[in-house]
Every structure is written in C-alpha cells, then in structure tokens.
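For this depiction, one protein chain was excluded, whereas all remaining protein chains were kept in their positions.
Labels run A, B and C following the written order; every chain starts at residue 1.
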C-alpha cells in the first residue's frame, strides 16, 4: 500500500476529487477471461450511492461507471470478459454544485483532514472535501465488484451492528433484513428504532458514529502470509484506510482481551466433508495471519460525521482563531454508507491474497495432504 | 508489506524460526551517518526478553544482537555510524532445548497457527512454534531501535492498560510507573493487583488477554498519505501483524462510534508557539490518514495465550479426532511482552512515513505557510 | 515495476488499448505546488504523435490530453498547480477505424506479441494491437512531461543515432538539428540521406531498426541506490520496457567490453566550481548505480517494425500452418517515435530516484562534505 495504490497482485489505484471532472480507478492484475460488464459493477455503486433515503446525504448523482479498458469479447461465448490488461473504471462527477466556499477555504473544520492536508501539501482542493471526500470510496466499491469475481465461492456481506450507543441484538441477526432497511441493519427491530433515532440526530444538526461488521464466507483456508503479509494485517490496513474509521477488529477482537485461554480457543473436530471444522470462531477465520476456512469476520468503528451544525472553535490558515459551522449536504451517520465500502475492501484484500497464495503455492497442498495415514 | 518485508522506504525483512540456528533481520533504507552500535539496540531487546519475572515464560536467552553490516567508523567523530547500506542484525538461538515434540508435531493446537501453516504450506517447523513463535518479534524490536533514531524528537512509549477484565484507572497514569512493575502498567495500584491476579491465572494453567497502548510523542504534522498509504492504515497493519493481536484502534477508537459529532471533534486554537493546537485528541493524532502533530495514540488487543493446561479437543493432520494439552514454558499473558514489540512497530511505521514524506515533500511547507496574511 | 505500474515514489500506472474508448495513466507521488496544465504536457505528445511526416504511420489523432485530477488553483499565484494527489491523464481514442480484422484475429504475426499474449492470457484484443500497441506509449510521454518538472535543472533530450546500418557522424552532432528533421537526427547531413533511405524502405514494404540515444543533463550527483535499486538498472528496465527495444547500454556500453582499464577510466580533476569533474564520460554519468553529476547517457536499440508487406510463415490459434501479410498503417521505422518515449521514460526514472534520494538522505551531504580540511 503506497500512496494511492493498494494490493500486491490484485492492485487498485484510485484517483479523483469530489468536484473535479471525474473519479476513477485502475484495477491491475485481474485474471483474464472473467465475464465483466458495467452491469456487474453498477449494483454495488447503487448500494453505496447517497440520496437514497432521508438518512444519507442528498447529493444526487447517478454514479454511472464506465469501463475504459481491459475487457474484450470472448469469441467462444460472445460475452465481454477481462483480458488480463489493466481495467480502468471512470465515474463522471455530475452534481458538483457551484457554491460559495469562502467560509471553508481558509478555515480548518475540526475532525476533518483540512488541516493535515494543508500541513502536508501546502495546498488543498477544498471543494466538497476534494480528495478527502467520501466520494473517492465509490471507486473502491467499483474495484470490489471485480474482486468478488476472483475468488470462487466467496460471498462478502456487511451489516451495521451499532449506531451511536445502540447495538443490535445479535440473536435477531437476519441477513435478509439488511436489504430491507436503509441502515443495512441485520436486526429488523433495531432498524425501526434507528430510523427515529437518526431522524432526531439529523434534525438537531448533530451526527453519530457506527460499527460495521463484514463477513466473508467461502474463503479458502491457507490465504495470508506470516509476519508482515498477514491476511488480518492487510484487512486492518484496508478497513483503517476507509474515511472516518478509527478501529478494526477480527473475530472476538477487543473482547478477546477479556477472555481466558479456555474461552478463546476454538476447538476442532472432523466435519462431515472429511475436513477439519472449528466448534466456534473467536479467531474470526484467521490464525497466524492465515485463513482457517471459516468465515472471515471483520468489524470496524466509524466516527461520527465531522460536519455538524454546532459552531466549533478553530483556526484559519493564516493563524487566526475563529469559529466554523459546516453547512451543506451531509450524512448524519457516515457509517451507513461504509457498509458497501467495507465489503468492497474486504473483497479486494482477499482477492489479492488468493492470487498471492496461488503464486507461492500453485495448486497447493490439499487436506488431508499427501499422506492419508500416519507413518508407522 | 509483502511476506516477510515491511515498510517502503524504511524496510525491515525478518527471518528465522524459534529453534533454528538464529533469527535476524535486514533493515534497508536507513539514512547514513546515524550513530549505531549494539548498545543502542540491546536495551530494547532486554526489555522484551522473557524470563525476567515469574510472570513471563522462563525461556532463558541472552538475546544478544550482533550487527553484521551497514555500519562503519565515522572518521570525524570516531563513532560507529550507519552507512546507508543494509543493516543486518542477528540473534543466535541458544536455549533451543531438545525436547520431545511427538505430541504436537501432528496435532493442531486450537487457537494456534498449527493448522493454518499446515494447510498453507503442507509442512511446518513445529519445534517451539517455528516461524510462528513470538521469538520472531525480537527482530522487530531490534529494527525498532534503529527506527527510533530516524525521526528527530520522536519518543515512542507503551503501556499495558487492560489485563483480562481488569482495566487501569487512567487518572493514575504515570509513565514512571511503567518501568517499575513487570507488566509495563502505568497505574501502580493496578499493577499490584495484577501481580496477584496473574499468579492465579498461571497456577490454574490458564491464560488471559490484554490491551496495550502505544503513544508516540514528537511526531511531526504531515506524515502519512491519503487513501491507501494512510499513517493509521499502516499502523493498523503493523499492530495486527503482531502475534495474537485481534484488534487495533486509534485515538477514541471503537469508543468514537458512540460519540456525537460535537463530542468527537477536537477543537483548534492557536498555541503559544504560533502553531495551531488541538484542545483534545480523539483523533489520536491522525486525521485523514495524516499526522496532526499531536501524540499518536494506538491501542491493540492481545488474545489470551493459546497454550493452556486444560485439554482441548482437536484433530491431527491425518484426520483423527483427538485431545491436546500444551505443556512447556509459556507466558500466561503474552500481552505483557507485546508492549516493547508494539513500541517497535509504531516506531518503524512512523520512521517509514517520515522518509516517505521527505521524498514527496522535501523540506515541505511550513506553518503558517508562505503567506502570512490573507489575500485581500 | 509490477504489471502496469512503474516507479517507487514517482509512480506511473497506465491503462488502455489501441481501439478502446481511451488510454491514460495515473501519476502518483508527484510533489505538490508544481505548476501544471495540459499545455505542459501536450507539446511532448505532439512530438510523439504519428502522421506528422510521410515517414511515420498515417494514423491521425489529435492525442489531446486531459487532466482529470490532482491539480487545483494556487490562490497565491492564480496558477493551476499539482496538489500531491494522484494526477489522472486521459487521451480519447478517436481514429479507431472500424476495419476487417478477420485476417489477424486468429493468426499470429511473427515478431509481434500476438502469440505470447494468447499463450499467457488465452484472449487478446487484436484490434490495432490492443494493449501491445505503440499507442500505449503516449501515456508514458504524458507522464514524462510531469517528471521533467520534478528535478530542478534537469534537461532530457533524445536523438536517433542509427537507422538500419547507417550511423550518424558524431562529430557533426548538433542538438539544434534534432528538431529540424523528421528523424530526430542530430546530424543534419545524415538526416538528408535517411529521408531517401527510408522512402526506399517504405516503398518496398519493408522496415528497419534504429538506435536511440537519450542524454539527461543537470542530473544531481548521488541519485540511485546500490545493488538492486541502481539508477542504471532502473533505466535499463525502463528502456527495455518500451515496445520493440532489444538492447540498452549506458555510456560506453557494449563498447566498454573492448576497452582496457586505462581507456575506460574517467579521470577526475577539480572544476572551477570547486566540485570534482570528470575528464571523460565512459561511465555515462553512473558509477556503482549512482549518478556522478555528469550527463546520464542511455542508448537503446529498436528492432525493425514487425509489420511488413512480405508474406511470412506462421500458425493460427487452432494449430494450422498458414501465411500472413500485415497490411494497414505502419511506421517503416518505429525507432523514430521511440525518441520522445525514451526521453519520457528516462525523465520518469530520474524523477523517481530524485524523490527516493530525498527520502533516505534529506538534504544530503554536500561537497566538499562536512570537513573542508583533512584530519591531521
């Protein structure tokens, strides 16, 4: 991960600012002959797109993705497929309203990256958040749609499990509920309460944080690498690399600190399929940086939107103390839209490790390994 | 981060297994003419070394580090300094007891990486944990000692803030306490209680997790990079890359999810030094992936040691269901020794970003930038 | 260099096929606040553009570059400058003639990459060469225009020094001649002869190779890194990465093999500027992988265009033996257009090393170093 490129074998490079002509990404290293059209990508962008309920920012953009390269018609099937060449994806910016930025162009909004961009670069595109805008994440969602096609049998899903101080009741977890409410909440009862709660937050001009959980099923055992190329290490970087994320955990996560060794250990038995299975999943599907074959479970905390109506004390770039109020279209809970983004990033990380695993291992060892019986 | 190399400009490559002839690392990209001898590194290794109290594993090794390359005498000062060439560090393994591994060589210890290494590689060095042993982290501590010398004015310190369900009282935080108890606990009163608590855990053959907090002071503003090369992203990967770590957070971390935007925002005023200052540090010193100039605050959760005396259900590599008890020398709380390791990894990440920042920015912009007065 | 990304700190990722909707690149790591508009890039694209004389392919495209991101108006100067964010450049494909590809879609043109793309990927975009088309190099030229702005005082120029068996007379070398003939030839007299010669080659439906020389003046001493990150190593990879290049040499190059140690050594004296100077430049400005401060001199050989009118024996992708004639618009000497491409690649490599040098060294040592007098 360096600057704006992410991944080793499945590599994503993104570009673009909120109010420039376009945002986009280049996906490099994708295996060839995978069917791919805009229709494979657009649904994930639609899921992330703001303005779909009163609970997210009212910026209205179709976010239509266009594939510029890396695909061609497979003569045998007539389908458009990847060619192994880099896949460039582009999304035009259409709702870049011309507005008055005089209030924010010199002032630093607390909890935004305004100050740090200025300190680092000495210049920043302040329009709509520029490069720091959540808009950049649309390109990650697009890349994630391609990543999902690389690992056979993998299914990556996400859900909101906490908003502000309200947590879901995990006994009511139902994946089918996630698509039925505007919060991606797997607990329908809590979702109803969240609607009222978030209305109140929005009306008061405040904002609130959230915790998102991503679950990747169908991840083969053996992905990852020890020491510095750990699957959980790369997942942590990927989640922490999403705007406004302040914490990441795998499986039992911070809760593991309070467990005893007996409580934490996931016992093993043989499954009906002749492969080992685990009796619990405190590991979150990863041991020693390598996938176990269980579901990979990642959770991350999103801070409350920094854009609020309450005036905050700040300074401007000339060293004057001042106050600022962030007006304009904003999500009262950016965590909601982090669900499809988190899914996409998890898919990208696992796809990258899937290819890396194949590099070092080829077909790899397969359980129960070469020797079916112990040596005598 | 790929396989066993970590960092972009300050690069650390580690090697070695618990019971092989030696472990070590190669540190590449270190600036030249920095004074460096074994004496600069050894104290950090001594701090990490097990067997120093009854609370850590009784493996006894001097862990003496030797510098094999990358240093030379500076004629002007007579001191040994770095030359800019790669610095190889080596630590001999001396206490690799010959013991009977027949019980573990084919069985998978729950919550260990035995199974995942076997699934991935089809072979593993089972002696003392092999490559997955915590022993590998000694090389990271050694590399961290070099990293500490790269960023002028930086001071990286760590502390244990939770063991099992017991958390410290942060109002009693005293850095001076950290060196006075075997737990690196900044709250002396809690440290006394932890001694009894951990004795109980050890005697019962159980284990317990912990939460560690690392604080880096003196980190210049402007380090990091947006999107995928974020300072917090790289810190998250580095912490999650430490053995047994299951969660990472920056600043307010998971707690930020429960905050309102008003509570979370760190207001800004001008400081006496003519630079902006923040009135709080929920950001943990990082906004938009870039350091703010405040203390960088990282916290991570360590799961309980997997090696416990209670028999656990498992399988062997031939597909037989069986039981296993982990005997031998083990830490009842591996989290304790994670303190110097976490410090080292934080130092390495920040040193890497310090060099990367210099690459892109040179001397960089300096507050209050080129223009002292606003344009009229 | 991995797949379609090039460079470490100054990173270029390219995408696009000859007959897709567009080609482009993302330039990442560019320092901020460098003035940059399309007008800084377009002249270099114009220089590379085909169809400007009868000696290059008649494909007619304006090759207009558009900057999609990474720039913003600097309020202090009113100029558009880089922001440090990734700079995406895009060039629409406009002259992608709809033509009949039935003859080449299944047949492998000898000396083209048709067969190797098919063997590697199992699919290829055969239209106009697809990803293997020389058209891709336009994006490198665009990136090079940015690279030129990074190293203060650097001037990168290229020239054709051999076409077929005809070499220039180096005593007549005049940089001013390069822009006066369609071959970028620094020897005006030879250029006149080449016009006739190439007319003959073109009319006979044949093609011819060339040797190109790139000279970078104003490269500071100290760029490069020993062993694997050598400046000449990266230059070699960059030149060899240009389509149709089969050889690269630095300074005396292959000629050095025939020299004695006495002939090859570049003696040193003190210059009037108080810095060491070399009395000759067999080193081509690089010793031990590190720049000497002299002109960096790189030469590369371009094979003859593979597209010729003489029928060649080949096979098709179904295993049938057949013949093929390459019709259509083609350069009789692709080496001509390799001049601006080689310049761009040299500029990119040196810019990358300039930033890498700054990372490890900061301001670096400056001659005559810290000590003006020898120790007594």
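Heads up, the rule we're going with is that a residue touches a chain if its C-beta (ideal position, glycine included) is under 8 Å from a C-beta of that chain, and two chains touch if they have at least 3 such contacts.
Computed from a predicted structure; not experimentally measured.
Visitor: With respect to the chain omitted from the figure, which of B:131, B:148 or B:353 is a touching residue?
Guide: Counting the whole complex, the residue in contact with the absent chain is B:131.
Visitor: Would you mind spotting which of B:42, B:69 or B:310 touches the chain that isn't drawn?
Guide: Spelled out, the listed residue whose C-beta touches the missing chain is B:69.
Visitor: Hey, which of C:42, C:155, C:264 or C:295 is the one touching the hidden chain?
Guide: Answer from the full complex: C:264 touches the omitted chain.
Visitor: Touching the missing chain, which residues of chain B?
Guide: Touch set of chain B with respect to the missing chain: 2-5, 8, 11, 13-17, 20-24, 26, 28-29, 32-33, 66, 68-70, 72, 74-75, 81, 83-88, 105, 120-125, 130-131.
Visitor: Residue by residue, what part of chain A touches the chain that was omitted?
Guide: Here the touching residues of chain A are 8-9, 29-33, 75-76, 84-85, 226, 355-356, 358-363, 365, 370-371, 375.
Note that in this section only the chains that are shown with their structure count from here on.
Visitor: Can you tell me which chain lies farthest from chain C, using the average of the Cα atoms as each chain's centre?
Guide: Greatest centre separation from chain C goes to chain B.
Visitor: If I average the Cα coordinates per chain and compare with the overall Cα mean, which chain comes out closest?
Guide: Minimum centroid-to-centroid distance belongs to A.
Visitor: Starting from the mean Cα coordinates of chain B and chain C, work out the distance between those two points in Å.
Guide: Chain centres of chain B and chain C, defined by C-alpha means, are spaced 44 Å apart.
Visitor: Between chain A and chain B, what is the separation of their C-alpha centroids in Å?
Guide: Here chain A and chain B have centroids separated by 25 Å.
Visitor: Can you list the chain C residues in contact with two or more other chains?
Guide: 8, 29, 32-33, 75, 84-85, in rising order.
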